[in-house]
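Of the protein chains in this complex, one is absent; all others appear in place.
Chain nomenclature is as follows: A, B and C, assigned in order of appearance, with residue numbering initiated at 1 for each chain independently.
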Amino acid sequence: MKILEEVTNPLYVFEQLESEVRSYCRSFPTVFSRSSGYKVWDRKGKEYIDFFAGAGSLNYGHNNPKIKQKLIEYLMKDGITHSLDMATEAKEELLVGFRDVILKPRKLNYKVMFPGPTGTNSVESALKLARKVTGREIVMSFTNAFHGMTVGSLSVTGNKFKRRGAGMSLTNTVSMPFDGYLGNQVNTAEYIERFLEDNGSGVSLPAAIILETVQGEGGINAASFEWLKEIESICRRWEILLIVDDVQVGCGRTGPFFSFEPAGIQPDIICLSKSIGGYGIPLALTLIKPEHDVWEPGEHNGTFRGHNLAFVAGREALQYWETDQFSKQIQQKGEKVNRFLRQLVERYPEMRGEVRGRGLIQGIALGVDGLAEKICAAAFDKGLIMETSGPSSEVIKLLPPLIIDNEGLEKGLQIIAASFEQCRRDLPVN
Amino acid sequence: MKILEEVTNPLYVFEQLESEVRSYCRSFPTVFSRSSGYKVWDRKGKEYIDFFAGAGSLNYGHNNPKIKQKLIEYLMKDGITHSLDMATEAKEELLVGFRDVILKPRKLNYKVMFPGPTGTNSVESALKLARKVTGREIVMSFTNAFHGMTVGSLSVTGNKFKRRGAGMSLTNTVSMPFDGYLGNQVNTAEYIERFLEDNGSGVSLPAAIILETVQGEGGINAASFEWLKEIESICRRWEILLIVDDVQVGCGRTGPFFSFEPAGIQPDIICLSKSIGGYGIPLALTLIKPEHDVWEPGEHNGTFRGHNLAFVAGREALQYWETDQFSKQIQQKGEKVNRFLRQLVERYPEMRGEVRGRGLIQGIALGVDGLAEKICAAAFDKGLIMETSGPSSEVIKLLPPLIIDNEGLEKGLQIIAASFEQCRRDLPVN
Amino acid sequence: MKILEEVTNPLYVFEQLESEVRSYCRSFPTVFSRSSGYKVWDRKGKEYIDFFAGAGSLNYGHNNPKIKQKLIEYLMKDGITHSLDMATEAKEELLVGFRDVILKPRKLNYKVMFPGPTGTNSVESALKLARKVTGREIVMSFTNAFHGMTVGSLSVTGNKFKRRGAGMSLTNTVSMPFDGYLGNQVNTAEYIERFLEDNGSGVSLPAAIILETVQGEGGINAASFEWLKEIESICRRWEILLIVDDVQVGCGRTGPFFSFEPAGIQPDIICLSKSIGGYGIPLALTLIKPEHDVWEPGEHNGTFRGHNLAFVAGREALQYWETDQFSKQIQQKGEKVNRFLRQLVERYPEMRGEVRGRGLIQGIALGVDGLAEKICAAAFDKGLIMETSGPSSEVIKLLPPLIIDNEGLEKGLQIIAASFEQCRRDLPVN
Partner (left out) sequence: MKILEEVTNPLYVFEQLESEVRSYCRSFPTVFSRSSGYKVWDRKGKEYIDFFAGAGSLNYGHNNPKIKQKLIEYLMKDGITHSLDMATEAKEELLVGFRDVILKPRKLNYKVMFPGPTGTNSVESALKLARKVTGREIVMSFTNAFHGMTVGSLSVTGNKFKRRGAGMSLTNTVSMPFDGYLGNQVNTAEYIERFLEDNGSGVSLPAAIILETVQGEGGINAASFEWLKEIESICRRWEILLIVDDVQVGCGRTGPFFSFEPAGIQPDIICLSKSIGGYGIPLALTLIKPEHDVWEPGEHNGTFRGHNLAFVAGREALQYWETDQFSKQIQQKGEKVNRFLRQLVERYPEMRGEVRGRGLIQGIALGVDGLAEKICAAAFDKGLIMETSGPSSEVIKLLPPLIIDNEGLEKGLQIIAASFEQCRRDLPVN
């Protein structure tokens, strides 16, 4: 028998039993039960369109039927589930598939490391390796970067609130201004170069520069391809390793499989997670240029490096990349989103909006305090799951599954339009 | 068409495509394909008994049929798979089940945190929280501790090779001698107390003491219950938080659900992972005494906190703990293992063996360099998967699935006996 | 009996017995024996004009006769020489003199701390105190700053070679661009503000900002008074302590007693050393705004806090500040130096010189590699002691004793002119 509160408050169990650290269940206060493609249903049967996509983990949609089929077959035949980093058939198929579908056609050559099944595991392994390869300790990261919550990754993350959570000094990193951070006139790559070439700058030669090509958590800040090229050339000039954290914006989020492809750069290390597991189950890869693969056996390890269900799902998801169709569709959807957002910004000049992003990670930074959160809350009421991002939660962030169809995209955008209109009424009149 | 080497060398693909960091596939050089209970089969159909159990992740056996059933049902009905830390029905069921089956009967009261799906995520969250609660920076850990490979966890890990992998100073920790580290005459708890009470010791009052009750990776060093009680009482006296890392030896590995139950202590924070996911799929929990649950929402986060397949599997696995039968069986199997190991040590005095461990994590430390690795290699040939541990890989470590039956256990032990006999012949004569 | 080499090589003893770390004796390879005012004589009787002044420690000239008189009297009467931080008459007189001659007329109110007798002791005490007052760990310093060679001071020093000397990570500091570092168009104070106000900048709120108003070692970079005011106002806005390291450019070096007086700012903490001891003997003071004087007794200490000879000499030196005559003379001499340097730069455009500095710390940054060192070497040959500074030793630095007369100044400048002319001949023709 349930007590009264348990009946009337849908989140009663979570409030009673789960730690105060829980967060998204506060923004989206219902209990979810089912999902398919770009749709999610809560316990009461209410349907939501998902413009969050597991923060980029559900690029192929919820419970993608083809992948599901593979998972069920694998489970039914008692395929190996857990294997630490032993060799399994499922892992072999993922490795071969990744080589044949992703690396070869792009003329890329990387060794694949399984660093543990989360983005932060991958980032930690990348930082370790860069320090080992170069014998240097400092890593350069960027304002508003987000790379994870374990101490190593946190030390290259910009957010003050999250950094403070470490409860101790985060060392051996230096935070540099991201592209555009000092306004459009200042080329921050030149600024970085200045610090590197000056013997008195107080900044040591770093082991690596780590970056996201589009900063998702940091407010959808997209680096220009030109700037990315300059950063790569700085890295080459100073023999610094370039690490691209493609955890959120890789796997097609901006259009191409790797977000950096259009910039024509070749990072030394690439971090992948989220959608690489295909089905929203934990997996991460660290890609390493062969000449930097100087690990000793077991120098980095972890219990869930061998999560074979993720190998199976991740392998199946690679089917989307056999041709360039998928990539083109993302591009087209991205353009549609972009047009829509620009119109919205024009329609509500009092919200001082700025459209940001690329492909299917786009959003609007709003110049009114607290407004982005209100719009997301209104959208949730109307059946759309959408998150804010940015250092002050000032950006609404559209991150639909890449497989979303036209109808779903249209419907989601209409809810956003309606939410803007609703929140406009509450705006203070200047 | 495969090239020749690909045909003759079963690990060809892994050697070509995977990073040099891979390790267990070197000790167990075959490609595994299927598994069930305590058995694993490789691609060629060779059968192995598993005395490794995913380093403690497969306490309920490979592909446990009841759990598998639940997973397939959940997949079939399109239950939510990925949910960040939103509320889902599967999560609710896990929370309620954990309260009702584990916490309540043990009169324990902890808030549950989902810190990301690996042990190291849990440890990192525990360290952060302890620092936040106390406002102190130092954490005390122990010789030969293993807590994970991300920078925070690595800083409380003892192994020099793994620590060096960080490529930078690991700070804000102090390594103290574990129970028995200085021989049987010295009570290391007194030693710790001496450092704490002396204003000139050079050791600051720590935020927390973190420990494993049985150090798995560190060489199967089991702390006495007496010593654990003393450590808890030191923590109380100095208002230090006690963190028990039960990632490897929790979930019944030593007999009771929590390894520390027989010591009668109540840690402030408990880290769980590995078998908590039930099926060898990634999940981790951090248990927090309610008075210490001072997190801000989102102060620690991660993409795969909401891995619902693991919630489903983990919930089903709790069935094993509805009565105390399971615990008693583990105890009995542990005694059997212990008798066997003692006989072995007596039979081969020249190997200078020492039996270590508790419940179903036991082993023999061998006084002959390189011998443990040879025995494990011999056992693998004969169809047994078994790992070494300890700072110099000097310990053979028996970690069978807890659900192993008598036949399986017997068979595995016989292979060990045969491997000892085989390796004895190669021993240098003194 | 001396061996032959000892006779022919004047530095033989030093090369044999002193550590390789010795440096100035390499640039000025002779053995000095006597000095007076702005003149120094070596063992062979060769006379040198001193445009180095003990790196700013000999503002009142070598062996200033009035101060010497006081020192001899004090020695003769067996005045206390060493007193740790006990109260002595000599210390009392310094304290009262400093209050009456320096602080009161400037309407300044500071508590005086004796942190140990070197600049780096003072900086270390300032950093500790700022961290204690604010409860924060990070200190912000500037590109090309120089604050000392002990680990705390080194961590706020910009020079890479010197930082590397620590042999370990220097933590809890962040290096920001000094005034002018990014060219004349960029106001670096705005840049700092940007990092402080952005919650995602990766830079924590610092305990303090530490700066030199003119960076001596760093290349004679003079901050504008406008910029100093902005930095002070940033400090006020964010409750950051402002520490001015006036070790080299205080005590009248730029004209006023404190270098920051014309900027109209009031630092929270001021570091003084070098010429504060009056006679080139070790002394340092840390001046603290009364509201920040939260030290516990003995929380910072040192053996030579009570160097009474320095108290006596330092007290006597304050006589120079009884009126504003001294300050005005420095100003005038500075203007003369400035005119001279500008002419020099115009005369040798191929040297791409840039005049820098203020008062009697001025110099020329030269755009030709290695040229500054050559000019200083030529000048030494001609009887002038003058040092280079800057991250690549690219700046010639004029630092004559403040009491230098017109004849001495003129003579020194003529040697510089001749040295330029001589080095011009060796310049590569483009």
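Structural remarks
The rule is short, and it goes like this: contacts are C-beta pairs under 8 Å (C-beta built on N, C-alpha and C of every residue); 3 or more make two chains touch, one makes a residue touch a chain.
On a predicted model such as this, the values are computed, not experimentally measured, just so you know.
Per the touch definition above, the residue from C:E193, C:D293, C:E354 or C:E410 contacting the chain not shown is C:D293. Interface note for the absent chain: among C:E89, C:E239 or C:E322, the touching residue is C:E89.
Against the chain not shown here, chain A presents residues 168-169, 171. Summarising the interface, chain C meets the missing chain with residues 10-11, 13-14, 17-26, 28-36, 40, 43, 52, 54-58, 62-63, 68, 71-72, 75-89, 91-92, 95-96, 98-99, 111-114, 116-121, 124-125, 127-128, 130-132, 137, 148-153, 155, 161-162, 165-169, 171-172, 207, 247, 273-274, 279-282, 286, 288, 293-304, 307, 309.
By the touch criterion stated above, the residues of chain B touching the omitted chain are 137, 141-145, 157-161, 163-164, 169, 171-175, 177, 181-182, 186, 191, 194-195, 198-205, 218-219, 390-392.
In the analysis below, only the chains that are shown with their structure count from here on.
Here chain A and chain B face each other with the same set of residues for the most part; over half of the interface numbers are shared between them. Among the other chains, the CA centroid farthest from that of chain B is the one of C. Put simply, the C-alpha centre of chain A and that of chain C have 49 angstrom between them. Averaged C-alpha coordinates put the centre of chain B at 58 Å from the centre of chain C. Centre-to-centre, using mean CA coordinates, chain A is 30 Å away from chain B. In chain B, 168-169, 171 are the positions where the chain touches two or more neighbouring chains simultaneously.
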